[in-house]
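Here the complex is missing one protein chain, while the rest keep their positions.
== chain A ==
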C-alpha cells in the first residue's frame, strides 16, 4: 500500500486511513456477486486491477440468481405489489347442497346408515341439551351456558373423521365432539352444575368440559391458548410414533390472538401432525368478521405459514367429514399441519350473557336457522335415502328430550363437592402454607358456618 509512507499525516492520520481502507476492503468483498466469490483467484480491495472481460462475465445480470437465505424466489425487475384477493377468496368445499342433495357423487363418502344416523342423533341430542340447559340458566338453575346452534355439523363431521384416541384441544363451542364420543349426558350436566359427579371438581364455569378417557383436554376460557399447546402435544405424539393426530378447534376471533400465530408457525417449522380447525361462524360476540380481519378469512393465512389449507362448508357434515378425514390421513403420514376453515353461522347468542339482537337482525339469524342448518340438511339427506322419516323424527325428539330431562333432574339434585376440594390439585402435593389456609377455613366455618351454603355441599 503506497499511502502508508505519507509522513505528513502523522501517526494518528496513518492509523485513521488504515482503518478506512480496511472498511472499504470489507465493503468491496461484500458487494461482489456470489459467482465471483467462488473464484479463488479473485483478489479484492482498492487498487487491484481485474481483467475487464473476466469482470464483465462475473457481473452479468442475466445469470445471477438470488442467494438470500430467507426466500426461494426469482428476481423481478417490475415494481408490483401483490393484491390480496378478498373478492373471490378461497373456494368453499361442499358435498351436499342446502337441500341435502349430493352435488358430486364421487365426493359422497358413502357412509353406512348406522354411522350417518349417529351423526344425526349426536347433532340433535346436542341441540336438545342446548335448549334445556340454556333455559335452565334463564331460570337461575345454572350460572352460565353457551349453545352450539348452527355449528353442530362442524363438531360431528370432524369428530367422526378422527380416531377415538386422537387428542382434542377445543375452545368452548365444540360440545358436539364430546357428544359424538359418547360423553354421557350426566357428565355434561355435572360439569354445568359443578356437582359431586363433575370430573372437574366444580372448579370451572359451565361448558368447560374435559375428559381424559375420551382424549378431550379440559376447556379453558382464555382464547387461543390451546393452539400452541395442541402443537406441542402433536410434536410429542410424533416423537412417540403414536400414529395419532391432534385436532385444535378455535373460532375466527380467537385466530386473531398472538397464540394462533405462534401455533401455526411452530406447527409448520416443527413439522407436527396437527389439524387446525377454525369455526368461522361470522361473529366473535358482537364483532363481525369485517372487524376481525381484512384478509381472506383464516384459510388464506395457512399458506403464509407453509400450511396446507382448505375452506369447507361447515354446515355440510359430509364436507367437514371428508376434509378432516383426508387431513388426518396426511397429517399423520407426512407429519405436517393442516388448516381447515369451516364456514358456518352462530345461530345462538354468544352465551347466556349476550343478547345478539343488539348487533344483528333477527332476519339474518332466521335465514340460517331455516335455510341452511346442518341438522336439516342432514335430515333431508337421510330422508331421501329412506333412512329416516317424520315418525322416527317425532319419536326421537321425544326420546332425546326425555333423556336430557332425566339427566338434568338428577344433576340438579346432587350436592356440590366438599368445600375442601377448593384447595386440592393446585400442585400435585399440597404445600404446607395452603394446608394451613385450608385448616383456617375449616375453623372459620365451625364458628361462622351458618353464613355459608354448606347445605348444598357434600359433607
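In this section, a residue touches a chain if its C-beta (ideal position, glycine included) is under 8 Å from a C-beta of that chain, and two chains touch if they have at least 3 such contacts; residues count from 1.
Just so we're on the same page, contacts and distances are computed from a predicted model.
Novice: Looking at UniProt, which of "Gap junction protein", "Integrator complex subunit 11", "3-methyl-2-oxobutanoate dehydrogenase (2-methylpropanoyl-transferring)" or "F-actin-capping protein subunit beta" names the chain that isn't shown?
Specialist: "3-methyl-2-oxobutanoate dehydrogenase (2-methylpropanoyl-transferring)"
Novice: Check the options A:184, A:288, A:431 or A:449 and report the residue that touches the missing chain.
Specialist: A:431
Novice: One chain is left out of this view; which of A:71, A:87 or A:240 touches it in the full complex?
Specialist: A:240
Novice: Touching the absent chain in the whole complex: find that residue among A:95, A:230 or A:339.
Specialist: A:230
Novice: Footprint of the hidden chain on chain A, which residues?
Specialist: 7, 10-12, 15-16, 19, 167, 169, 198-204, 208, 210-212, 217-218, 220, 222, 225, 227-237, 239-240, 258-259, 261-263, 265-266, 269-270, 424-429, 431-434
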